[in-house]
Structures are given as C-alpha cells and as structure tokens.
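Have a look at the structure that comes next, please.
Removed: one protein chain of the complex. Kept in place: all other protein chains.
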Amino acid sequence: MIRRLDPRLSGLLVALAVLVVLNVAITPNFLNLQTMAVNVSQVATIAIVALGMTLVIASGGIDLSVGSVMAVAGALAPIIFLSDWALANPGLGLVASIVLPLLVAAVCGLFNGALIALLGVQPIIATLIFFISGRGIAQVLTNGNLQTFTNPDFTWIGTGRILGLPVQGWIALSLTVVLALVVRRTIYGRYLLSVGGNERAAVLSGVPVARVKIATYVITATLAGLAGMIVVAQNSASDAARIGQLMELDAIAAAVVGGAALSGGRAPIYGTLLGAVFIQLMGYTLIANGISDEMTLIVTAAIIAIAVWLQRGRRS
Amino acid sequence: MRAVLREGHLAVWVALVVLILFGVVRYENFASAYNLSSFLGYNSMFVVISVGMCLVIMTGGIDLSVGTVAALASVVAAMLSPHGLIVALPGGMAAGLAAGMLNAAMITGLRLPPFMATLATMLAAKGTALWLADNRTVPVDWATDFTALGMNKVANLLPWTILVALIVVVAAWVIVARTSLGRTVLAIGGNAEAAHLMGLKTGRAEVFVYIFSGACAGLAGVFLASGYGAGQPLEGAGWELAAIAAVVVGGTLLTGGMGSVPATVAGALLFGLVFNLLNFENGRGTISLSANWQSVIRGLFLLIVILLQTRLAQPAAKT
Partner (left out) sequence: MTDALLQMTGITKSFGGVPALTNVTLAIEAGEVHSIVGQNGAGKSTLIKILTGVYRRDGGTVRWQGRDVDLRSPREAQGAGIATIYQELTLVPQRTVIENIVLGYEPRTRLGMIDWRTAEARTREVLDRFGIDLDPRRALGSYPTAIQQLVAIGRAASMDAKLLIMDEPTSSLDEREVEVLFGVIRQLKAQGTSVIYVSHFLDEISEICDGVTILRDGRTIGAARIADLTKLDLIAAMLGRSAEDIRNAGMTELSGSGRAEGGAVVLEAKGVATDRRLRKLDLTLRTGEIVGLAGLLGSGRTEAARAIFGMDRLSAGTVRLAGQSSAVTSPRAAIAAGLAFLSEDRKTEGIIPDLSVRENLTLALLPRLSRMGIVDEARERKIVEGFVQALGIKAAHMDQPIRELSGGNQQKVLLGRWLAIEPRLLILDEPTRGVDVGAKREIQAIIRQKVEEGCAVLLISSEFEELIEGAHDIVVMQEGRSVSRLSNPGVTEDQLIHAMAAGGAA
C-alpha cells in the first residue's frame, strides 16, 4: 500500500523548493558545489541532534541537555587520542576516541532517562540539571582551555568528502533513513508513539514505558555526542565553552518546523531533516544576500511561530 | 507567614536559613555589609524575573524569552540613559512589556504552545537587541541619574534594586493571594478547560501573566544596564533556565495550578547563595574550585533539590 504524503511534509517540501528556486535566481554561486558543501556541513550537526530531539518530543518530553552532551563528548575525544596511550596505539586510540565519548554521551542520556522515567521528574527540569552541569564538566575536563590538534583520521568525520559532499552530511542522511525505519517498522517506534500519545493507555497495554523513555533519552544523547565530535573534528579544536551552545534551541526548532508536536505522539523523522535544512537555507539566503545576522534571528523566530501555527491549524 | 508555610514549601526556607547560618559561622566576611549588598544587588535581577516566571508557570505555561528580553531592555535603557532614569526605566520596561504582549498575542490569540511562542520571542528579542546595539555593548550616560538605581544603596547597605524587586514581589504575592485575577491564574494551571467553563476570564489572566513576566524581564534589564554601566545585548543567555530552576526549587510544579511567590523568591536567593558560598570557600583557599566547577555544583544542587522534592511529593502524589 502506498502511503499518502503527509500534507505538512509536502508543504515543507514546497517551501524548500521555493527557497531553492529563489536562491538560484538571486544568490550568486548558489549552485556551486562549494556552497552546497558549506550548507550541508553546517546543517548536518543540527540535523543529527534534531533527529534525537524528535524522538524525545515524540515521547512527550524535551531534552535541554543536548548542547552540554555535545560539549562533553567533543571535549573527551581529543583528550583520548592525544593521550600517551593513544599515541602509542594509533589504531586502537582512534577507535577509542570515537567509541568512548559516545558511551559517555549514552550514560548522560541514561541519567536523564532514569530521572524522568524512574523518578518521574519533569523532562524540562531533569534535563536542565545536565544542561547546567554538563558544560561545566566538559570545561573541567579541558581545564577550560581550547584544545587544538591535528589528527587527519579523526577530523575526517568533520572535513572529509564522499562524492564531493561532506561526510557528516552522509552521516545525517543515513541516520535519518535508519531512524525513519526504526519509527515506522520497529516495536520500539510503535511503543514510542504510544507512550507519547497516551502514557496510561500504553502502560495498560503492556508497553514497557520506563524502558522506552530511557532508550529514547539514550539515543538522543548518543546522537548529540556524535554531533559534538563532528563539530570538534570540523574545527580541529575543541572549545568546551562553545561546542553545541544553544543547540537545544536549534534542534527543537528543526523538529517543530518539521512537524513534531510538543504534546507528543508524532515523530516526523523526514520532516525534521527538512525542517533543519529549511532553517539553514533560510539563514543562508538572508546572509548571502547581505542581510545581517540579527535579522536572520528575527526571521527564524517568525518561521518557528508560523510553523507551529500551521501545525495547530491542522490539528484542530 | 502561615500562608507561606501552609502551601508546603517549608523545605526551601529551611535550606535558605541553614545555608545562611553556615555562611555566617564559617566565613568571617559573609555577613559583611559589602557582601550583603553586592549579593542582593546582583540577585535582584534574578528575583524579579523568577517572580514573573512563577506567575507564568502557575498557569501551566512557560516563558523562555525572559533572558534575551532582559538583554534587549538593557540595551534600550542604556540608549535612553542620557534622558535620565525617569525616561530610561519606563523605556526599558516598555521593551519588556512589548515582548510580553507579543508572547500573549501568540499564546492567547494564535493559541501557540507557550514553549514555542516564547522560544520565537527569545530569538526575536536577541536579534532586536543586537540590531539596536549594533552588535556592541552600549555604554550608559554616567552624567545622569540612571546609574543611581543600580549602584546606590540605602544606608550603604540595601541596593535600590532589591527594594524595587521587593515591591514587585509583594505586588505579585497580593495579586495571587488576594485577587480574582490571581485565583484565575491558578485555576487555569489546574484545569484550563474547567476554568473557561466556570466562566472565568481566562484569556485576560493569561495575557496578564505574559505581560507581567515581560515587564519583569524588562525591569531586570534596566537593573543590568544601571548596575553594570552598559546595555548588554548578549547577556541573559540561560537566565530563563535559572528562573525556571528558582521556581522549581521554590516548590512550584511546572504543570501549574499551584505555587508560591515567596517560595520562588527563596528559590532564587538559594541559587545565588550557593554561588556566593562557593566564592567564599575559594577565598579561604581550602579548596580551589575554578569557575568551571561552579556550574557543575549548581547542577548537582538542583539535582539534590529535585530528588528531595520527588521524595517529599510521593506520598501526596495525585488523587
């Protein structure tokens, strides 16, 4: 059976197409591969975090801690591959510097999830805790210093190209496809939507609500950790004070523009990717045409308001 | 006082008293006039925005825009400072009021979820602040009386800002406890549909809390510009979360329908106090905590409070 395209998704696609056509017409060098690459590499990290945010929002929650998790994972990776042990075992060191930060990020998610699912703390508050202290932890890890490095193997995830497009773009794209399948085809996806849609009913139907929620926060944190490492790789430097700053807002904005409802129960994965791309492209359009950063903020605010308003109209 | 305690926010007062006693006993200069006035001066901004946030949260809403709105107001106030406090204070507050009206229009007019509507305002206020300030801090005019508000003290002890903050606190408290508007605010948070069907003026009350919160943020922005001599478009990041934390520490549930203004003030002061005590501990040289550790410890503190609250709340949970 062919699925009908969600009208919201098609609306977003039309808006994107308009934006692209507009840019082709007015923005110099828009169709240039370099321009594409810049846009893709900027949007990829937001998209990766926003995918996780969409899952959390679908569960009826929110995760404010993603930026701090990015900072922790991003600070950790260089510490690992710059350690004496890793310098002695470059292969193992590289693997460890990717796997360990992801594990640590997952543990952060476990912490959030446990507070929310086991102790019943409201998601905003529970994730606020790590939002506040996570960045501090990252700064403690790095003594508050900027770490710079050269490690071509590691920086490949932030600067490499496959078929002319940045590696992180491909990562974001494949994660989108995988998560869309997870939401649509797996028991976890079904459980996720039922938990967000009506938690009490889900409990009564035998859905392991606590496990589903914890898993969701773990996935989100892991994705944030990955994004944090990509940012570090991209810059060949880690600055714990700045990695992922305000990322929670960008991610929420992308998810909501993509069609996620804060009340939970909907996980438009492809919409989220498009939402992130749309916000990115809108910002690029403004800046490339000489409109200042400040105005871009105001326009982004308007886009968010309009997106939420359109969503409300569809619901009632 | 009985009303304060009856609402069940005893824990936050006890914690506040214990921490103060701890500070007085352990640190020689803790109870000094200098420390007291700088502590109150700095925290009057947080008290004011936390009170605004408290009313919003009582309705079951949230206001993420207070931080950047305060920054915007600080820029506006600094730009108006050559005309003196008499113009700059209302001017800064008007900027906050306008942001609050924008929030109210989106939330009650377009029926957008408060989280998203105020998120949009947060970005828009930041953009506007940067645009007005031309991406720089805006120095205030020291020749006028503008900085008196933030820098002068009554009897060399109490900053004017904390007195102004106190007026806001009392006003909010009276509104909540004693007026039909305040009761409507609580009723909306308890059950919005019921409040509407009961014939309460719910729209008016919702508009009020967002405008009130915006005005509070505006006032905090004026404090900022006046106390630190500049309009700072990039200040205020994370203030909204500090305010939310203060409200939560004060025992107000984010789901609305309950809460206490005085306990929120205590929550805001408690948060500032942790910071203040850490500074003193550092000063003694027994430990050396970098600034980096402070945010870690604040987070831990919030965690502890929340864990205590979940313990305390469990027996009384739900019907």
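Letters A and B mark the chains in the order given here, with residues in each chain numbered from 1 onward.
Here is the rule we use: a contact is a pair of C-beta atoms (placed from the backbone, for glycine too) under 8 Å apart; a residue touches a chain by one contact, two chains touch by 3 or more.
Predicted model, so just to flag it, every value in this text is computed and none were measured.
Asks: So which of A:193, A:223, A:247 or A:274 would be touching the chain we can't see?
Replies: A:193
Asks: One chain is left out of this view; which of B:35, B:144, B:191 or B:310 touches it in the full complex?
Replies: B:191
Asks: Tell me where the left-out chain touches chain A, residue by residue.
Replies: Residues of chain A in contact with the hidden chain: 185-188, 190-191, 193-194, 197-198, 200-208, 265-266.
Asks: List the residues of chain B that touch the chain left out of this view.
Replies: Interface with the chain not displayed, on the chain B side: 174, 178-180, 183-184, 186-187, 189-191, 193-201, 257-258, 318-319.
Convention: only the chains that are shown with their structure count from here on.
Asks: Can you check the complex and tell me which residues of chain B touch chain A?
Replies: Within the complex, chain B touches chain A at residues 62, 106, 110-113, 115-117, 119-124, 126-128, 130-131, 135, 237, 241, 244-245, 248, 253-255, 290-300, 302-303, 306-307, 310.
Asks: Which stretch or stretches of chain A touch chain B in the complex?
Replies: 62, 64, 115, 119-122, 124-126, 128-137, 139-140, 143-144, 246, 249, 252-253, 256, 262-263, 292-298, 300-302, 304-305, 308-309, 312
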